[in-house]
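Only a portion of the chains appears, each positioned as in the full assembly.
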Amino acid sequence: MEHILELKNISKSFRNTKALDGVSLTLYPGEIHALLGENGAGKSTVLNIISGTYLPDAGEMIYKGEKTTMESPMYARKKGIVMVHQELQLVPEMTVYENIFLADEIVNPITKFIDYKKMESKADELLKRVDADFKSCVSVKSLSIAQQQMVEIAKALHLNSDVMILDEPTSSLTDKEIEKLFVIMEKLRAEKKALLFVSHRMEEIFRIADRITIFRDGKFIDSMPAKGVGREELIYKLTGRKIQSVFNTESLKKPEGIALSVRNLKDAAGKIAGDGVSFDLYKGEILGFSGLVGSGRTETVRLIFGADKIRSGEIKINGNTVKIKSIRDSIKQGIALIPENRKLEGFVGTAKNMNNIGMCSYDRLKRGLLFDRDILKNAKEYMKKLHVKPEDPMKHTQNLSGGNQQKVVLAKWLCTGPKILIMDEPTRGVDIGAKEEIYKLMNDLTRQGVSIIMISSELPEILMMSNRIMVMFEGKMNAIINREDATEEKILNYAMGGTS
Amino acid sequence: GCGTQSEERKTGENTSSSGSKEASRDGDSIITGYTWMAENETDAMYYKDYEEKLGEVTKEMVPKDFSIGVVSMASSNDYWINLNQGVKERCQELGIEVAVEYVEGPTDYEQTLTNAETLYNAGYSAYIFSPENETCLEEITRKIVGEGYPVINAYCCEINDATCFIGSLDSETARMAADLAIELLDGKGTVAVAEGDVAAKLAQTRTNYFIDRIEKNSDIKVEEIPAQWNPTTARTMTTDLLTANPDVSFIWCNNDDLGLGVYEGLREANAIDDCYVVSMDGTKAGLSSVASGEVYATYWNNPKLIGRLSVDACVRAAVGQDIPRVVTTDVELVTKENVEDYLEK
Amino acid sequence: MMERKNYQAAASGQAIGIKKLLNNRLTGIVLVLICMIVVLSLATDSFLTPNNLLSIMNQASLKGILAIGMTFVIVGAGIDLSVGASMSICAMFLADFLVKYGFEKIWLAVLVCFLAGTACGLINGLLAAYLKLPEFLLTMGTMSIFRGFDYVYTNCQTIRGMDPRWINFWNAGIPWPAIFMMALAVAAWLVIKYTKYGRYVFAVGGNENASRLSGINTKKIKCVNYMVMGWCCALCAIVYVGRMSSAEAAAGDGFELTAIAAAAIGGASLAGGRGSIAGAVIGALILSVLSNGLTLLRVSSYYQTMFTGVIIVVAILIDRFTQKD
């Protein structure tokens, strides 16, 4: 079969980082092609080159039989290449339909004026196609990340391009939405479109991909059909080492004492329904929060952390009732929150890694005055611990790859030495190797008596790591199950509002 | 004679001794060839003659419900406060209602016009206008005068259609300053002019007539300090200019505030003893710096009197007296010797 | 049962109407404007006269025209400090050509005026969009350059001596400035709301990177914003020369801040992505009513300066508290 796109020996450097070193990639029509690699391997970079966001330093690209350089995103779109970026690229002040039809507005054929009605109805159709639960007339800034991701996908779908590139589209979706996305992808495959996508979740690769290409450290490693590849083999190719699956081995131990107790917690904005959320978090346990997108998990933990106003309810820490009015109060109580949207809430774009990591720990790091030396040392220590690549504390965080940014945010909170660690989608966009590192770290922490709340939309992760699992549904706590009793089906059932 | 020179020229007619109609430095490039006209006006009188001829304005003369609207320059300048003080005092004496509007920045012509329009809409019996640049009020003046209300142009720039211009002639003051410079420097050396806004008519008159006189009557070289009415800028530029040309030994400043700035600049350049600073307006700060021997001299034209005369002119015009186009007042040189007299006024 | 439901629906419909009104970004400033008008109508005799209202409209039009242009620039996440000077250049060319070539060749004068506006806008636009120079500094620089050019060209002489027909046109009692402003406002509103370019202005200002990745030529959009600003400067210059019957070299000094203030009072966010034409016009009206009112109320000039500030702060406070986000 004739390929639609071929990359040969593409190289790309950013200042002093070599992001791509002579990589190659071939894409056929009617296939779903998975691009794999660790964080910082250069996946996003190569996708950005294909879609015209970056220009390559060297190498050539053959598209539909012709040698081409995609000089701009506009040009690439015209040629039939569309990309969903790893970081959400929407205009927050605009409505969903305006975003979906951005740069491709429907105009009245005679007056050339924009036809809002038509755009809205068409956008609603598209949203129905991806089975979204919101209307297209709402503004994007009022949506959760997952919903915004759906908008991105709808936006790419409507262009009906020959090549569709999806850079970690599933990282902020829950299983239900992912399945919907896969159905759509399969339909596109049947229409002979070429799909190129990135994911760090192995199950997804095996579920959907036809072929796999692997990058490591900016170099091409291998390309093969997905059928018949073993999980162990794939992971070895990805990381260049053997990775052992980490489990929460502490799970069998009986918990001793309650670290955090929440009763009837409700927020001022009214997102949390009924009598509010109530649960206990034991010392040294990992409590998994599961639920569908928009079920109010993030809302709940933000309340505990003091990021949003509490309307009513009681929070006890180590048995003492505490009043949490601000984030500083909760930090003083030893609570840390790793937010779900790292770019908007996690780190400061204009700052270097060392400052982002040290940000919450200046009180500890200062010796009368703050010295760069100490901040640097602190950052180096944690960057090493979490294998941040490149391990350069002087680099600006926004120039790291997505997964490495996540690690920097993790590092920032770990070095505050929290007693209660809340992680909202902590492994979003983190590669398999690093995921295991994070799991190991979580186990280490619980062993030291730290209690962890982990919100995750990845069921395997929840099942593997949690001692107990709390399932939320429409702003209410629906069930708490012990790990021994938990199965994927059970959790999903509770997450959809089932009662047993 | 550095003393009062007003006796020599009681009217505007015989003031053009230098014969300069074209006062600009570069006559050819003037687009419309506009020059300071008041001094060539034939229908002009010295204010004492005029008062003698027309008699005093009394309370009885004032029509019923007479009111005056005033549009004045720069609210932050003591000179205009004094002038309008005169207006207000006289109005009080005559029982006239008065509203005074200033513009904050001198170059805010649009605001000047806006103020005039607003006062016009509020309906006053007469108006006193003192704009920094006459053109912005020309149309509205024509309109008001056309409707039969008097518009008195109190000092500043001359408005074409105004009923009457009252005040000293800046062209004359500038020439007096030039003569003073020539006398003090013996016709040689270098002088500088600290200008207000280079684009403002008021500043141009004060600058150009000075330069013209100097160039025609002596070998003195002239330097510029484009200070934009800003004393801080004047200070900085004076120091810089003295660095570039230490020969400058006389600086003519477009107003007293600039004079104060220029003096501080000279202080930094260590040149206070080698350079005369002469300014105009006679504000409180200006006079006090003359008294303390800093600024050498300032020209004072009795702003309060101009204000009072303007009110009188409004009344005179309203009752149908035949007032001349231009009424000139005195300019007096204030130096350390006679400053005491002025500080009291 | 049915009735009760209907009643509820109606009530909730009403509630939604009010809510929508309260959520509308313009509600706050319209409230401010209405308050000012009511207070001034009660406190003075002369405020609510046709002549005065006409004057206010005319006075607001200079500010309004520039504020409309500024809205394009600000919504596109830029800023333009050179508008006063650009306006002055346009006014100078217009007046000069009118005087030199007479009223018959008025088309030529207007053409040159618009060319000058385009040139000024293009200089800013090219440097800001294509060379990515920081806009605040850049336009501060071009402000000086344009103003200097103005000085040199006019030799700092006021250009006067307009044809009487020109003067009569502007002084015949028809509020041409206000008409021009309203016409521009309608045109700008149509562009902003119903053309691709208009939507792109918001997109680029709201998220430049996302817009670029969506295939918008963000540089072109940014550049065009400045050109639109330039055309508004040209139109403003026509009104200016009409109102003043002359053009001074220092014309329009400080207009930039007024224009930015009017646009910002009208809800334009200097971070980009937010703003409206109606808001800009209302902002200009508020500033004009304010200055008119303070004069009519005979507030002493020192206090006028102070009150202007107080009203601006109060206006943004009201605006802040009539909408929550």
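Labels for the chains are A, B and C, by order of writing; each one numbers its residues from 1.
Throughout what follows, contacts are C-beta pairs under 8 Å (C-beta built on N, C-alpha and C of every residue); 3 or more make two chains touch, one makes a residue touch a chain.
Keep in mind that this is a model prediction, so the values were computed, not measured.
Just one of each chain type is placed here, yet the complete complex contains A x1, B x1, C x2.
Note that only the chains that are shown with their structure count from here on.
If each chain is drawn as a node and touching chains are joined, the picture is a simple open line.
Nearest to the global CA centroid, when each chain is reduced to the mean of its CA atoms, is chain C.
Remark: subunit B and subunit C have CA centroids separated by 35 Å (rounded to whole angstrom).
Chain centres here are Cα means. That of subunit A falls 72 Å from that of subunit B.
Separating the centre of subunit A from that of subunit C, both taken as means of CA atoms, is a distance of 43 Å. For subunit A, no residue reaches two or more other chains under the stated contact definition.
Against subunit B, in their complex, subunit C makes its touches with residues 44, 46, 49, 51-52, 55, 58-59, 62, 96, 99, 150-151, 154-161, 167, 170-171, 240, 243-246, 248-255, 288, 291-292, 295-296, 298, 301-302, 305.
Of all residues in subunit C, only 190, 193-196, 198-200, 202-203, 206-207, 209-217, 273-274 touch subunit A in the complex they form. Residues 24, 26, 29-32, 34, 75, 99-102, 104-105, 107-111, 113-115, 117-123, 133, 135-136, 138-139, 143, 197-201, 204 of subunit B touch subunit C in their complex.
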